[in-house]
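One chain of protein is taken out of this complex; the other chains stay put.
Labels for the chains are A, B and C, by order of writing; each one numbers its residues from 1.
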Amino acid sequence: MDYQQILEEIYQEIQSELTEGKVADYIPALAEVEPNQFAMTLTLEDGQQFSVGKSKEYFSIQSISKVLAFSLAIDTYSKSLYKRVGVEPSGSAFNSLIQLEYEEGIPRNPFINAGAIVVVDALMSHFGGDYATLEKVMTFIRETSGNSAIQFDPIVAKSEMEHASRNLSLAQLMKSFGNFENDVHEVVKTYFKQCAISMNTEDLSRAMIYLAFKGKDPITKKQFLSEAQAKRVNALMLTCGHYDASGEFAFHVGLPAKSGVGGGIVAVVPNVMSIAVWSPRLNRYGNSHVGTLALELFTNKTGLSIF
Amino acid sequence: MDYQQILEEIYQEIQSELTEGKVADYIPALAEVEPNQFAMTLTLEDGQQFSVGKSKEYFSIQSISKVLAFSLAIDTYSKSLYKRVGVEPSGSAFNSLIQLEYEEGIPRNPFINAGAIVVVDALMSHFGGDYATLEKVMTFIRETSGNSAIQFDPIVAKSEMEHASRNLSLAQLMKSFGNFENDVHEVVKTYFKQCAISMNTEDLSRAMIYLAFKGKDPITKKQFLSEAQAKRVNALMLTCGHYDASGEFAFHVGLPAKSGVGGGIVAVVPNVMSIAVWSPRLNRYGNSHVGTLALELFTNKTGLSIF
Amino acid sequence: MDYQQILEEIYQEIQSELTEGKVADYIPALAEVEPNQFAMTLTLEDGQQFSVGKSKEYFSIQSISKVLAFSLAIDTYSKSLYKRVGVEPSGSAFNSLIQLEYEEGIPRNPFINAGAIVVVDALMSHFGGDYATLEKVMTFIRETSGNSAIQFDPIVAKSEMEHASRNLSLAQLMKSFGNFENDVHEVVKTYFKQCAISMNTEDLSRAMIYLAFKGKDPITKKQFLSEAQAKRVNALMLTCGHYDASGEFAFHVGLPAKSGVGGGIVAVVPNVMSIAVWSPRLNRYGNSHVGTLALELFTNKTGLSIF
Partner (left out) sequence: MDYQQILEEIYQEIQSELTEGKVADYIPALAEVEPNQFAMTLTLEDGQQFSVGKSKEYFSIQSISKVLAFSLAIDTYSKSLYKRVGVEPSGSAFNSLIQLEYEEGIPRNPFINAGAIVVVDALMSHFGGDYATLEKVMTFIRETSGNSAIQFDPIVAKSEMEHASRNLSLAQLMKSFGNFENDVHEVVKTYFKQCAISMNTEDLSRAMIYLAFKGKDPITKKQFLSEAQAKRVNALMLTCGHYDASGEFAFHVGLPAKSGVGGGIVAVVPNVMSIAVWSPRLNRYGNSHVGTLALELFTNKTGLSIF
């Protein structure tokens, strides 16, 4: 297939949609992003990349970091991690607190905030103090993306920490049930730094290729996860990757994928490629409006949906 | 691949597990089923079938009927159906009532009971009185399975109706929010008859082939659903097909599938085949213990998982 | 104290408030009541009554009937009734379903709908078929009020039954937990007939005097409840008598009391008198706006609050 041609087509088709939706504005650092931007990058098995739009522009990966931190955590803990975090879809956001309480502090999956925070807590128990853990996560991301210059944006992280009360509430609730091992503030701070990591679609697409190829980076041949672990991450992305629009996304796009409120989405075509797309305006579920649309156009044009 | 050989291997490997788990016992009609049974059937594009075990033994399809009734309903209503039932995974069973209340009587998806009941209600509004609607559902199932002799078991249906209070509670709650159009008891009665339909794995596997081939039965060439509608059903099966173990199932098996408390599971390998498996003993999530295991062995042996 | 004088003062002071609030309009039969009406009656130990306004006008007593039905039920069942219904205040209406589910079908108190319905169910188990039970309740009310002509309004009852789905949902939920003994529809129908009983403030005030005097009607000397049972009813009215404004009412009025959406409120001044007030317009909590105000004026003027 002529992927570059397909990307160019998508680029044309999404133009009229670039002013739809709303940039995340719960913190100033995200609200100030120029909204009508777009980028998309595919990475194939041989490392070849196809891009369209501002594929070198850095943005805040936010919840996409949960996929990478969780990958590192299951590689570190294997099955014992599942005593602390589940693998099932959750209901609506409204239910997050009651569900966490009903299930005695065990978050339903690692992609809701409570689950991602407990993953950081687990990493911190293993790797130690916040910088050590953050370094480990960044090293993992630098290795998977092949970009050793990747950093987090301290302004975004600080801004998040100033609006941390709901996440702190979730963390304290888990702690009250005994599902927390480190200092709540340190863990949440590290979590926000991890969310504030800046990447572009070229980095991100490259970083996800191990999930398209059974845990093994086909370019460097490095095995980041076992085949079963990679399947686990993909299954979680498909069922829980898009907040309360995961079912809608599975239908429209039909790929394991994870979005972030910075406007990024990563997706995996098993055995074929990894994709990253970015456009800051969000739909009402908190997922990139144009990013979702571009991925839907992509699977429609290529027939690469898993269904 | 030598599918018959693979099925024989699976048959051997599950033998030691046939006494694990517990037959559904909430109604006598299901509790009396001989528990240690097993059957599995694959149906390929050309109509060829491979079976192992008691593939001609009839059992109660229960919640598997939701897939077929929902197929009929989206074919009837198209998108307007989604005003009455959502497409997102739900959280734990505990939350079912509160979520239904919070979301003002709109069930989260057509595979939880509330959603399946509202689907029957919608069918009844279109096709009329309970027998007319039940006949329509049975006709659809007879056509997709190619078995015109398929019936429901009136003893099972009656037994269900005697333990209907929770489903009646859900239906009345939806009615209080204006999301119900017909008589609550008539709808729930029809729903139970639909759940009480008896099929064997040969029937069931055959009946699901249209979902493996973009809505079109590759044998009869009959188009039951549009490609988009078939994708919708498959996406829903993957995200919501196994109660509170849908995420676990997506990981272990990695196929769109739907289970029923009668011990049946149907699964779809897109563009390749449809599968039905049956074994009455259930795991703690209410899915067939050996059925789940057999499907996991199958995707492991064949590499046919979608991930 | 010159009670007639006090009532006349109250009558003047509430005039400007008679157009505030909104008549219950969830069923036509209640919506059609002329809204700006008012009546208030006190009954003393010796049977002397003081009234102001339309004290002979009949209105639908609605939830006030819960006090009388519960009185009959504890007299019938004594403590065993508390296995089926609690005595604690509930939270907001929003929580009613989840709380009922969490507490496994045991309603928190007999004055929320679920609790009142279970009380009727218990009465029906004891007294038999719906008419028998309804007759028993009406006989109890005729005896306590001394008015043998009291009837229920069949138009109101029928209208309620046509909007019964939420109450049916609660009843079915209780049944699913095993806390229901009779036919759900029959019980709910009887419940609505009981709610549709018509009384005026003279009847109602008279009917409540046994609760002001330790369970014994001071005029006829008939002991309707034991002293402990009367205390129980009064404690329940104080903590749970006014939906989600019970705390506010306890402060502003400071008397055990129960309201109904028909605009009536009954109150008890222990050892002194019983009071009934009526005005159809309701405040946002579903309690009579002017009725609440009139009782507040009364306790302020007389110092008869229990606090």
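Following the convention adopted for this analysis, a residue touches a chain if its C-beta (ideal position, glycine included) is under 8 Å from a C-beta of that chain, and two chains touch if they have at least 3 such contacts.
These numbers were taken from a predicted model, which means no experiment stands behind them.
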What chains on display are touched by the one that is not shown? A, C
Could you tell me which of A:Leu168, A:Ile219 or A:Val272 touches the chain that is not displayed? A:Leu168
The listed residue (C:Gln99, C:Asn179 or C:Ser274) that touches the chain absent from the view is C:Gln99
Touch assignment to the omitted chain, from C:Gln62, C:Thr144 or C:Ser246, lands on C:Ser246
Could you tell me which of C:Leu44, C:Leu173 or C:Leu238 touches the chain that is not displayed? C:Leu238
Touch with the omitted chain, as defined above, among C:Pro28, C:Gly47 or C:Gly91: C:Gly91
Absent-chain interface as seen on subunit C, which is shown: 86-92, 94-95, 98-99, 102-103, 108-109, 230-232, 234-236, 238-240, 244-248, 250-251, 254, 256, 270, 305-307
Even though one chain is not shown, subunit A touches it at residues 94, 97-98, 101, 165-166, 168-173, 175-176, 180, 184
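By definition in this document, only the chains that are shown with their structure count from here on.
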Specify the chain most distant from subunit C by Cα centroid. A
In whole angstrom, how far does the Cα centroid of subunit A sit from the Cα centroid of subunit C? 56
Rounded to the nearest Å, the gap between Cα centres of subunit B and subunit C is 48
Intercentroid distance (Cα basis), subunit B paired with subunit A, Å: 32
So which bits of subunit C are touching at least two other chains? none
